[in-house]
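Accompanying notes for the structure given below.
Missing here is one protein chain; the remaining ones are kept as they sit in the complex.
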Amino acid sequence: MKIESDILLSGSNLASVRGGRVVYTGLNIQLMAGALITLEGPNGSGKSTLIRQLAGLLSLTAGTLQIAGLDVAEDPGARSDSLHFSGHTNGLKPAFDLATNLTLYSETVLGFRPNRSVLEAATASFDLAALLDTPIRYFSSGQQHRSALARLGLAHRPIWLLDEPTVGLDQANRDRLRTQIELHLAAGGGAIIATHDDLGIAGDILQMTEFRGGRDDPEAWLWD
Amino acid sequence: MQRPGRDYITAMHRFANPARFVRLADRLLPWIISVAVICFALGGYFAIFSSPADYQQMETVRIMYIHVPSAWMSMLTYIIVAVASFTGLVWRHPLAFLTAKAAAPIGAALTALTLITGSIWGYPTWGTWWEWADARMTSVLVLLFLYAGYMAMWQMMDDFDKACRATSILALVGVINIPIIKFSVDWWNTLHQGASIVRSGGPTIHSEMQLPLFLMIIAFHAWLIALLLKRVKLELDRRKVAVMQQSLASGLAHQLAPAPEKLEGQ
Partner (left out) sequence: MGLMRVFAAVVRRDMKLAWSQGGAGGLSIGFFVIAISLFPFGIGADKDLLARIAPGTVWVVAMLAGLISLDRLYQADFEDGSLDGLLLSPLPVELLVLAKTLAHWLAIILPLALMAPLAALLLNMTADGLLWLAVSFLVGTPTLSLLGSVGASLTVAIRRGGVLLALLILPLYVPTLIFGTGVVLAAESGADPTPALALLGAVSLISLIVSPLASAAALRMAAE
């Protein structure tokens, strides 16, 4: 999707209520082209929740969100072309080989059928090209995680939403991930990454604890 | 600071305010229970002593005075569950979901009552306790299963908000069974007689049977409303307890919760 302006993503007054508890409220976030925003905060502060809400897996409890210039409330389907999402779980099928897994992902989620060279290029970024025809069930957990990250290279999407991408990666692979992120930012893309680790890339930090729910109580209606 | 809770509890909140609901329920309950008791007493009297015994079905026809109202109410209760579920999904107010949850066991009990009284009525008349080929009987049985599934789903889901929505979707999918029950006696000609009360020509039942039946129907309606009000209060209290237990465990205090001594005994 062609981004006209520099603002890739703009969320204002976002809030989330989960399990009867306000996770965050009054949250504003703006992602510019070429920028990295790191989400920091302790467990339970809502990093994963925010990433999922921006991706569209959680509905908006409050506030507005614009992605690629379009308000998601008016055009829910529009954002699918604009982002790559990577969550806690890998979404790989053990019975199939890496090439098949990536092809299936590409066809069903990204919307195109990749040829072999695309697969090779994407997997080479994470040093997995040699394993393209090996079934996933023989992969170590680190290799599986890298396979999930390799999807980032299948198609260019301006916004990357990554939830704990460094988990289970050794230093060499963290460096590879950093390289990929830097290339993406240099090409005009943006990334919002939730992580406990230091990625080693310059960017803004969004401290989740600033938007804590505090005294708000969604179950207060019971005692009204 | 904005309260996110207010965003998904909308204007309906003013009308569905729990404390106001409980006060209203407490004021109405004595009246409704009185109506129920009086109508049951009068209806029972007329049913047993004044109305004629049907020449074909003899004394057992008197079971009709329970069977017909409970059959009607079992379907009505399901509609209450479905409407409350729909209201909850659209206006997002938790009280709607609690109403649906409260109504379901009542509906299940009424459905079971319908099946049992129908069986007792049917045996001397048709010679069988159950007739699988009868469309209305089998679709009422299916209604019982739908209630069971709905209640089981509430039981098995941990997250309250997800349970509200999942059970609501289930209730709405099952609502198609109601017209099937209502019209099945018209579509298939088996044991049940055709519609005899709600018809374009007016009721065809013997007029002496109409009065006790009418009284019993009012009695059942009043009883349903009373029981529903009490159960909604119960579900509200249950929810309060769950929320307080949850906040104890997670270390957060629900700032607006009163001290436990202030919880109503009901």
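Letters are used for the chains, namely A and B, taken in the order the chains are written, and counting of residues starts over at 1 for each.
Convention: a residue touches a chain if its C-beta (ideal position, glycine included) is under 8 Å from a C-beta of that chain, and two chains touch if they have at least 3 such contacts.
Small disclaimer: the values here were computed from a predicted structure and weren't measured.
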item	value
Contact residue for the chain not shown (choose from A:8, A:23, A:72 or A:92)	A:92
Contact residue for the chain not shown (choose from B:29, B:112 or B:142)	B:142
Contact residue for the chain not shown (choose from B:32, B:82, B:103 or B:170)	B:170
Touch residues of chain A, complete complex, unshown partner	52, 55-59, 77, 80-81, 83, 85, 87-96, 104-105, 107-109, 111-113
Touch residues of chain B, complete complex, unshown partner	138, 142, 145-146, 148-149, 152-153, 156-157, 162, 165-166, 169-170, 172-174, 176-177, 180
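One rule holds in what follows: only the chains that are shown with their structure count from here on.
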item	value
Separation of mean Cα positions, chain B and chain A [Å, integer]	46
Chain B-touching residues of chain A, taken from the complex the two chains share	13, 15-17, 19-22, 25-26, 61-62, 213-224
Touching residues on chain B, where the partner in the complex is chain A	1-5, 7-9, 13, 17-19, 94, 159-161, 236, 239-240, 243, 246, 250, 252, 254-258
